[in-house]
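See structure below.
The complex is shown incomplete by one protein chain, all other protein chains being positioned as in the whole.
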């Protein structure tokens, strides 16, 4: 459900159009400025974490942090005020993200390091897709998420199988390898199995015994083979959704496989919709 | 073949429905409790392997181990008693897994470390797919395994070629690289080839000579290229099985694989729909 | 727009055919010689960077560098002279690349190390595709770039999501892991996230705490899963473009995307073939 303006006051309608929508010139300008501020605030958090920069410019970051937090707080309250169903906005995905991007600054009073949580502000950058022809991107996103949703069960099955496999492999490697090679307990073994099966391969834990290396080789070839499975599933679903969109049948001759923008049947030449 | 209840006694039928099936409320409850117990027993094995935890809570794990083993033993005997064809259950996949999840505790008397084999209990977690709408998942699983089965020969051919390639590469690198870089014998070379070709890349063995690094680069580009092959095979099979599943069979000669807009059977030439 | 010869003088037309085209014998010969010279000049830059070779044969490389630069400079001026619209050539992709492959030698007077920029000459090797049946390769290239262009939005969406994810992961790991494991600041954490998510896995930064390794495992499985997404997108587009290329356009309304067995246009309802 889209948010709607609180129609009691005229200025609220206008403010709503600027803050919540990106159709008018000022709406786009507001979103562009907001995105730049969000990006700068994220950049500040990232740079502040670098010791050399913090030591040199620490005081500026402290100021910047409070200005950004103040700006976001005002924006958050303003959004609550001008929206019709305040509670609906607060509960929405963007409402929660907007709140979460203010909280860490306040938490930083009590817990050292909490300001790193401000990185959560980067989630606000998702708004970027709204500025540049939102609908198109949403269409593409829904196509992608449809494909992922349709392959939900296959992927659950696949991940479930992988997790069971990985636990057994981790335990076997823990039994075979000496502690010197890093397999000091089963969780480490499971961690290694995942690192290997996904072909990441840090090398912080690696088998040193011949039998361990033999099993590792099998795991890798296996991993190489099953990397094909999720790819196959997603590709197949993306293809399928393409076919299905073509599956309206003609009311006159029952011919199928019409393309989505077809007005007339390609077989009998009659109109597809009786309108 | 599905297991069936030993119909001589009424309580056995009811017990069978609860223990072996997941349709009734108590059947689902039993499976849910069982899954939690299995998960806890697997977790206990994993955690016990961590030295710090074992030293602190070792005694509790010993107790937990015997309680879990006792529970699984009783469950196993109970399953044998209530099922109609006991031998058929014992020989089945789940029968063997159920037995294997009890054995390691007994083996642990004779061999130190054998309790790590209890991780095999995690295989029992496959039952989870039975609780949440089994049939759907089985359908998806059979679709996946059909695609893998259909590409069996291509994959055998692919793995055979890769294994021969990997042996030759391993020997070549053993000849070229000095022992300092880790290529101390041909098995190590083969291990390195597999680690590289599958793009895992631990870095525990890595070429140091220019000519060795040149060959390694070629292997990587090759590996990058052939990663496409299994993915292509599986995806293509998944697409194919989709086409085949859309096909109706001829009412006259039972021929399959008709295209969706076929009016006549391609084999016997008769009409497909009797209308 | 293709370059055309400056038609005022006859020798210019002939020189243009040799230098800019690859149809005649001398045109092919010129391109072949040019490619060999380019390849040698690139090889010289690469070899000169190796300290042992530079110390031994440094003086020869200096000579070679100036001969190559002189040759390319003469070629560049010659191209400007014989082409009809000099400015159009200078602004074109190949014109800029040709200029860039001369500049670094001159820059090397002022900045030490600038001669390494001469590697940019390797871009000139793209001309190789012109010698061996250009048009075919261009067709294939356009097919590939069409597929990439068509999936532009999906890929932007995908990379945008990945970048936001990676920033958050980097900050979380920076908070969790001690500095000893290499997570000394958020940029390092983001770098690690990218190294892990793309399954590269150098191992220069790797989690050492159990909770860090657990999160890393989740990231890897996630990365393993989402590696399927871009592959699925590109494959699906390549398939799509194949379908579209099979389609005939309607002689009455020019509508495209007719299925291969269409008899009537799906848009205007008229017959497709006038038979």
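Quick notes on this structure:
Order as written gives the chain letters A, B and C; numbering starts at 1 within each chain.
We adopt the following convention: contacts are C-beta pairs under 8 Å (C-beta built on N, C-alpha and C of every residue); 3 or more make two chains touch, one makes a residue touch a chain.
Because the structure is a prediction, the values reported are computed rather than measured.
By the touch definition given at the top, subunit C reaches the unshown chain through residues 42, 45-46, 49-51, 113, 116-117, 119-120, 122-123, 125-126, 128-129, 136-137, 140-141, 143-144, 147, 155, 159, 162, 187-188, 190-191, 194-195, 197-204, 227, 230-231, 233-235, 237-239, 242, 260-261.
Touching the omitted chain from subunit B are residues 153-154, 156-158, 160, 164, 167-168, 170-172, 174-175, 184-187, 190, 196, 199-203, 206, 210, 213-214, 216-217, 220-221, 223-225, 227-229, 231-233, 235-236, 239-240, 257-259, 261-271.
For subunit A, the residues in touch with the chain missing from this view are 199-203, 231, 235.
We adopt the following convention: only the chains that are shown with their structure count from here on.
Using CA-based centroids throughout, the chain positioned farthest away from subunit C is B. Remark: the per-chain Cα centre closest to the mean position of all protein Cα atoms belongs to A.
Chain pair A-C has a twin interface among B-C or A-B; that twin, with over half of the contact pairs alike by residue number, is A-B.
Centre-to-centre, using mean CA coordinates, subunit B is 41 Å away from subunit C.
Residue positions of subunit C touching 2 or more other chains: 199-203, 231, 235, 261.
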